[in-house]
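All protein chains but one are shown at their positions in the complex.
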Amino acid sequence: MTGNAKPAGTNTVRVAIVGASGYTGAELVRLLVRHPGAEIGVLTADRKAGRSLGAVFPHLAGAALPDLVALDTVDWDAVDVVFCGLPHGTTQEVVAALPSHLKVIDLSADFRLADADTYARWYGHAHRAPALQKDAVYGLSELAREAIAKARLVACPGCYPTAALLPLVPLIEAGGIVPEDIIIDAKSGVSGAGRGLKESTLFAEVGEGIHAYGVASHRHTPEIEQGLARAAGRPVAVSFTPHLVPMNRGILATIYVKLADGATADGLRAMLAERYRGEPFVRVVPEGAQPATRHVRGSNHCLIGVFADRLAGRAIIVSVLDNLVKGASGQAVQNMNLICGFAETDGLEQEPLFP
Amino acid sequence: MTGNAKPAGTNTVRVAIVGASGYTGAELVRLLVRHPGAEIGVLTADRKAGRSLGAVFPHLAGAALPDLVALDTVDWDAVDVVFCGLPHGTTQEVVAALPSHLKVIDLSADFRLADADTYARWYGHAHRAPALQKDAVYGLSELAREAIAKARLVACPGCYPTAALLPLVPLIEAGGIVPEDIIIDAKSGVSGAGRGLKESTLFAEVGEGIHAYGVASHRHTPEIEQGLARAAGRPVAVSFTPHLVPMNRGILATIYVKLADGATADGLRAMLAERYRGEPFVRVVPEGAQPATRHVRGSNHCLIGVFADRLAGRAIIVSVLDNLVKGASGQAVQNMNLICGFAETDGLEQEPLFP
Amino acid sequence: MTGNAKPAGTNTVRVAIVGASGYTGAELVRLLVRHPGAEIGVLTADRKAGRSLGAVFPHLAGAALPDLVALDTVDWDAVDVVFCGLPHGTTQEVVAALPSHLKVIDLSADFRLADADTYARWYGHAHRAPALQKDAVYGLSELAREAIAKARLVACPGCYPTAALLPLVPLIEAGGIVPEDIIIDAKSGVSGAGRGLKESTLFAEVGEGIHAYGVASHRHTPEIEQGLARAAGRPVAVSFTPHLVPMNRGILATIYVKLADGATADGLRAMLAERYRGEPFVRVVPEGAQPATRHVRGSNHCLIGVFADRLAGRAIIVSVLDNLVKGASGQAVQNMNLICGFAETDGLEQEPLFP
Partner (left out) sequence: MTGNAKPAGTNTVRVAIVGASGYTGAELVRLLVRHPGAEIGVLTADRKAGRSLGAVFPHLAGAALPDLVALDTVDWDAVDVVFCGLPHGTTQEVVAALPSHLKVIDLSADFRLADADTYARWYGHAHRAPALQKDAVYGLSELAREAIAKARLVACPGCYPTAALLPLVPLIEAGGIVPEDIIIDAKSGVSGAGRGLKESTLFAEVGEGIHAYGVASHRHTPEIEQGLARAAGRPVAVSFTPHLVPMNRGILATIYVKLADGATADGLRAMLAERYRGEPFVRVVPEGAQPATRHVRGSNHCLIGVFADRLAGRAIIVSVLDNLVKGASGQAVQNMNLICGFAETDGLEQEPLFP
């Protein structure tokens, strides 16, 4: 097929993708295979070692890629940057064991929470790499560029937290909304649940229907709260309810907020437009326009709309993104670009795929 | 095919369906063709007069049914009950012109709002049958049985209002929640938009995506507010945001409420369980169970779940129903049963279709 | 909810559903719970014994049903008819061990093939209940009524074979087509793959796409060939290719046939219309009408259309059915009706659910 035409030049960043047999791994490959400055040198998948990636993900069979290998056979000297797409919980030890010359961009939840107690409470065990946990930078690209650029370990935000924090953090920082009264009703496509076998993600269990899950108890909650608290300068609790929608990709968050004194919905929209002016991936839609997940599918874009609520003193914010791109692998590549000094849009320039 | 085995006996109610070429019309036929006490005598569809219903809805081609006729050719003497499934706005004059011996069960929005000013403000014109408007009974079956049974004209609630009011009205009446702080985030399948031609409901515009629409401005808003106000005994405004989900049928409403002093989520669940004990169509699911639209598909059921919120003093209610059944034609048949003295479950006993 | 209003009278057939935790088991319950002459007395599911069916299939939580029990705890004296919905391969021993007073209606593939060698060749092992295998009646209801009515063990046809044989058997018997040149291109919804965990039926692996599987090697092939051979009076091979479609329910078979000398597409349509005249569940659509799976969803209907092909001397037949109803549980209930002397439509009278 089209192959990977990039020569492995001296300025090329050599990339390893650990856990390449999951959806976020495949999405990293899709994006990186066209990246002008990165070369995929290693793909690991312990249980599928020895197979080609094309055997596991036929849509990528046309790309020139190394075969899958077991993690413990990797020659790390030939690698500059590691993307880690392992499941939550298994990542900590793996990252802790990596040589120190490697930059690490982690897509799991393992290094997102900075507070040891919060981690232990939500995940049921003490963190197994607490030193690293402390040093990890929370990689919401638009809001932490400088820290990310200098980081050795970046914890890429979850898909829901990205959709929530991109609009909320600037509004809290600008004093537009009350941090203590935020309700996030989120809707996600099914790929967010990963490729593991679960009855709950079989087609016939998900098609032609919608349901909420993890009401007020989803593990992305403390991650959102951490982001809101940092913006507010004080602890914040949030109401967060995700729903599963019969579609492959996409997250839409409908966020109900209380306006700060004197603030208006139009004012919030202006604050966000100002904050994201010139950003390549985040865009505030005009008044009346409706952000839709299908308008960002396959892209690293996030669209944000702001609406006046019928309840006095309140507003409604709608944000959308592709959970596998801006909500995972795209933001991870964006963070690699920051770390490696590439243009931030390198590898991420595709327009959305519609319909 | 299976035909309509019912003899037109002396105790049979003779039914006309006005506007039978829309989805709610077809759904009425699906339910009534198996009703033990009703006989479909008239099907109207002005632009398709002369055709069989099976030509318009092939799934019903096997049933023994009269052909479609124009409204102005109907012999009303041979009819006892009229279901009116015309679009909003066109219904008022039609209903006003019907002979007075007819019981009328209207599925449009035309007679749902009792207040003339509210109607005019949301629909942009004065009501054209104000006397009837005043007499119409709002047909939320479980909450207005006696009034419905005596009514000549029943205005069947909209799909969203049914999903919202079934849980909220008892909670307000029982003093469990604060009426002034209710946020309704609703998600609907596409059949709710009807069979008319709109770019926005083409498959390729709706598939594989989700978006909000009519944020804080949808016409079901005043209808919900009317129901809440009646329960509260004072005017109430509500935050209501609907979303379009890539599925044919189903509504899920996630409702964020503020608890009254001393109330708890468990308490709300108990209130609802008590209120709906013994009801054939409304069921409160146990703590932890997740109502899903696929669990009510094709049935007249409404499931309600109650969850503690992470925000102190708040709770989350999830209700689901099939927008074409309990949200439209099923509730209409239920109301006919009340009016005609049939068992309330007649014609409505099918279990949900899953998957 | 609506409950199960039927009294367990003296004339009621007492039913056990073995393997009630799969989709065909749940569909049997959906149909039988409204059956006027059957009472569900036993539901087995070994790994979920002790739970309610509503815990496993929430859409059925409203029905009054016995809890799930382990197979080896069943009191068979209290049962008249057993529906067996176990996976292929595990059924033979279970059925062989059942007391002889029981009528058995099996939905697996275990007793469909009458020839011991054919079974062994396609399933990789000798049949474990060869005596029963010989006595089992192939339960294509419309084409074997008398044998089914007298049978002790009925092997319900597979979903694909039902869609293929209902049109093809009458045409071969009437001499309208050449049995040796039949190509069946079938398309199925995902529920046909069952509720077991397989990567290939995860939503994200099936949504928004289509693919063929088991090309010229699917295990329904010998079953179709057996049916064709019986009609032709000689061995027949067939080309059969199934495809997986992103929908829950439905099978559409597009069948390419060679006309016998002198036959025409119109002639085939007339043959089928004649053969199925008066049948409650099989209907030949008029010339030009297009059978669609959505027109039979949830019903026991099968629609058949016949079209002239552009290749001289050939015709195209399209048949549709709901794989879980006429292709499985509905036909099973139809067979019970034949065995027990009920009206053949009992429990099967619902109209299709559209949209």
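Points to keep in mind about this one:
Chains here go by letter, A, B and C, matching the order in which they are written, and residues are numbered from 1 within each.
As a working rule, a contact is a pair of C-beta atoms (placed from the backbone, for glycine too) under 8 Å apart; a residue touches a chain by one contact, two chains touch by 3 or more.
All figures in this text were calculated on a predicted structure; none of them were measured in a lab.
The omitted chain makes contact with just one of the residues C:Ala96, C:Ala149, C:Ala260 or C:Ala308: C:Ala308.
Contact with the omitted chain, checked across B:Leu60, B:Val74, B:Val206 or B:Val238, is made by B:Val206.
Among A:Phe57, A:Phe83 or A:Phe240, only A:Phe57 touches the chain left out of the display. Checked against the hidden chain, the listed residues C:Ala149, C:Ala237 or C:Ala273 yield one contact partner: C:Ala237. Although one chain is hidden here, its contacts on chain B can still be listed: residues 23, 189-191, 193, 195, 197-199, 201-208, 246-248.
Mapped onto chain A, contacts with the missing chain fall at residues 1-3, 23, 26, 29-30, 33-34, 57-63, 191, 207-208, 248-249, 280-281, 283, 285, 289, 292, 294-299, 301, 345, 348-355.
Interface with the hidden chain, as seen from chain C, comprises residues 181, 183, 185, 187, 189, 204-205, 207-213, 215-217, 221, 237-241, 243, 245-250, 252, 254, 256, 290-295, 297, 307-312, 314, 316, 318, 320, 355.
Here is the rule we use: only the chains that are shown with their structure count from here on.
In the Cα superposition of chain A onto chain C, the rotation angle, rounded to steps of 5, is 180 degrees. Among the other chains, the CA centroid farthest from that of chain B is the one of A. Each chain gets one centre point, the mean of its Cα atoms, and the points for chain B and chain C are 35 Å apart.
Distance between chain A and chain C, defined via averaged C-alpha coordinates, is recorded as 45 Å. Per-chain CA centroids place chain A at a distance of 40 Å from chain B.
Across the assembly, chain B contributes residues 207-208, 248-249, 292, 294-295, 297, 355 that each touch 2 or more other chains.
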